[in-house]
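With one protein chain held back, the other chains of the complex are shown just where they sit.
Up next is chain A:
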Amino acid sequence: MATETPDTECLDHTLQQEMQKYVEQLTTSGKPVLNADTMKKFKSICKKSDMYVNEAYHMLMTQLEKEHSEIRLSAFQMMDELFNRSHAFRELLLCDLQTFLELTVEVDFDQPLPPPKAAANTLKASSLRAIQQWNDKFGEAYKKLSLGFNFLQKCKKVDFNGIRARSEAEQRRERERDERRQRINKERINKVLKEIEETVPDIKTCLTEVENCFSILLPTPDEFFLGVESSSEPNVSDCLRNAKNQETCTVDTSNCIECAKLNSLQSQSSTSDNKCEKCLKNQSNSKKLKCTDKDPENSSNSTCSGNSMKDVTECREKHEVVEKVESELENTEVLGDEASVRIPVSSNQRDSEASVKIQASNDKTDSENTKKGGAEDPNSSDGEGSSEDDFEEVEEVGGFVQEHGLRNHQYSIAIDLHQGPVQLEENEDNLPVLTTLKDHYRLISTKHQPSVTHWLQVLSKHGGKEEDIKRIIDLKSQLREIKNKFYDLKVVPLEEQNKNSDDESDDDFEDVPEKEGYEEEVPEILKKESGQGSSSLKKQPAVSISKKPPSTTSSTAVKPSTSGAGAKRSFVKASWSIQNELLEHDEKDPTTMVANLKRIKEEAEGQSRNSSSPSTSTTTADKTQAGAGIRKEKLLSSAPVISFGVDLEHWENPNKIEAPQIVKYDSLHRFWSSNDVEHCKTDHNNIGELTKRTIPFVGKFEPVKWKCRAPLPNGSLCERMDRVKCPFHGKIIGRDEYGIPSEPGQQNMASTSTQGQLEEELNDWQDPELQADIEGALGVDLGSKKKKGKGKGKGKKSKEPKYPNLTDINVVENTARTRLEKKVLNKSAMKRVNEVMDNLAYKRIRDRFGNQFNYSLK
């Protein structure tokens, strides 16, 4: 940019043009403050040499003479900047101080400041303030400045002391406010810090206790939650991988995927269980499952640990240990022979125990970890010698297998692990732990977490120290983690368990005959399984296994029992019962839990009805009844509540409504009357009155909380509080603090629409070119220039599009006066008035001089 050195004594033309550009940009911006960047560029040019300052002075003076206060204001602000910097500029300006004062401070009443008024006032105030500051700063050195200052002070009675005092008072107030704010902030921070110091130990202990509780309840909590996060994806991939690895398993792949899907939906079915069983069995053959289950810290075998973690989470409800009878390594053929063993476990301790066992037996088996190497060969049978990681373990557990009654290493045990939220039943053993856990949870969620959030807010808002904030953030995340843990842990309360078990017994009782009808079709495995299920129920009455109604026909037989036994904690049992009837009144209210449960149940039932084979008549009857109830409930919920009346009384038979009877007394005596007073008269019109109901619709009155806030010409904002539309400024839209619409699109909506209409109107019959021609010929302005905007060069109209930022001062204000003028001084109105007055005058003349010849002529 700098093409010349400062000591060159001629102006660079390009720089000059650039300056001109900046001056124009800045002065026609129409903004109350200058653009700092442009101003900086401008100053950097001016800085080069006094010649540029001189040039700048003349440019600015030219701008200052413009008849527009916004231009003047901007020009003045630029001058102020330069004045404070350049000696040459000061000299120049003080030479023309008189002119300057006239143009900015309005010293000459013959030359008032131009419109717009708001900018003019700002200009005057700011220039007075600036002159006062200049005088304070430079008055000593520049005689004329002090002269001007004294002149303004003495002759123009400008209260500079007032200005100075005001600005000083403002500064002082500002300073005081700052100080006060800082003090308050400090106090707040100190308070919070103190609070933190006091409470953080509590929170820490609370956290530790909760951790301990968790560790009591769930020995390997980390794995659980890691497993939950990676819920179904690994399963799918594993299944797919297995499918790849083992050709025989391909038939099961689809089932596996289905199973994964179901898992992801957190719904289980026994059929999918079966499939999973199969594929997991394959898995168990192809890789080691439980190698690292014992110690969660053993993460050296990452793939294995990942698998095990997943598996542990899977063994939420049901563990099916399938013992493989065959000693062959080709495990693909053993599907039919496998024995499925269901070991229902109530707590996770048991899970882990079981997994340990399984692991042991698994290690015994020669099924090899093919997955680890990612190798393609499906079965590498030399597990004892070649498994690198688990070598010692294998050795170690050699005898252990036998202890568990397994004959040799060639057992293959398939473990079916089901996913879902971690569920924990409440019982006498863990009740105290759970109670403390709950207490702590409540404490955390109601007290600790809000207070931590509050601290964080206070600290970040009032500028606390970084390490404090960091500490609090850590604490917060810890709390959140704990909370999430608690969320993930589904605790089945004792009462509900009992209730559920009651339901179960009911269900079982009711469903037994239904089940019997299909007994023959049940495959053997499933039969066994169901048998096992019942035995497990016997063992652990408190267990609750959630089962989804089966989605495939093959498992329909299982459905009743599983659906009965598998009612989840959150599910009320699926069919109609007396208990539900007892809850009927609750169900009517859609907000109660019972009603929602019922709805869910309805859906479930609908599904089962669709999928299952024709069910018994009793259930369908129940269902229809339930459906009617639902409908009624639905209708009731939407029905309005009205008071009892005659029309309701005769709702069923509206014809029976009787009109009120009027007793007519023939006798007019007060006491004496005839016996046959029962002379009644009915007015049938009154029936309408009786049956008519007035239903008032009174909406809730909501006071208007917003204002129009459109900018007014006096600089303030419109204070009207209309609901939708301000009568002066149109539709009420969101505006910022300056009254500028927050969404620029809305800004011009109204105006553009009107403009568009105008244009259309014009375009209908006006051809601008033709009109221009006509105008040229006639020399009369027919108004075509208005539209063209650019006009013919010098006119004001050509200026407006040039500087769109400036307020248009040529616009005729739509004031009450102009509107009235338009009406009153209308040509036709004048004519009318004149006519009336003429008539009056004529009448008067006729009255007076009507008998005279020359007046009577008219």
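Here is the rule we go by: contacts are C-beta pairs under 8 Å (C-beta built on N, C-alpha and C of every residue); 3 or more make two chains touch, one makes a residue touch a chain; residues count from 1.
In the analysis below, contacts and distances are computed from a predicted model.
Colleague: Looking at UniProt, which of "Exosome complex subunit Rrp46", "DNA excision repair protein ERCC-8", "NMDA receptor-regulated protein 1" or "Proteasome subunit beta" names the chain that isn't shown?
Modeller: Its record in UniProt gives the absent chain the protein name "DNA excision repair protein ERCC-8".
Colleague: Determine which one of A:155, A:635 or A:812 touches the chain that has been left out.
Modeller: The missing chain is touched by A:155.
Colleague: Identify the residue among A:51, A:147, A:193 or A:600 that touches the chain left out of the display.
Modeller: Answer from the full complex: A:147 touches the omitted chain.
Colleague: Pick out which of A:98, A:199 or A:596 touches the chain that's been left out of the picture.
Modeller: Hidden-chain contact among the options goes to A:98.
Colleague: List the chain A residues touching the unshown chain?
Modeller: Output for chain A: 1-2, 40-41, 43-44, 47, 84-88, 90, 95-98, 101, 107, 137-138, 140-144, 147-148, 150-151, 154-155.
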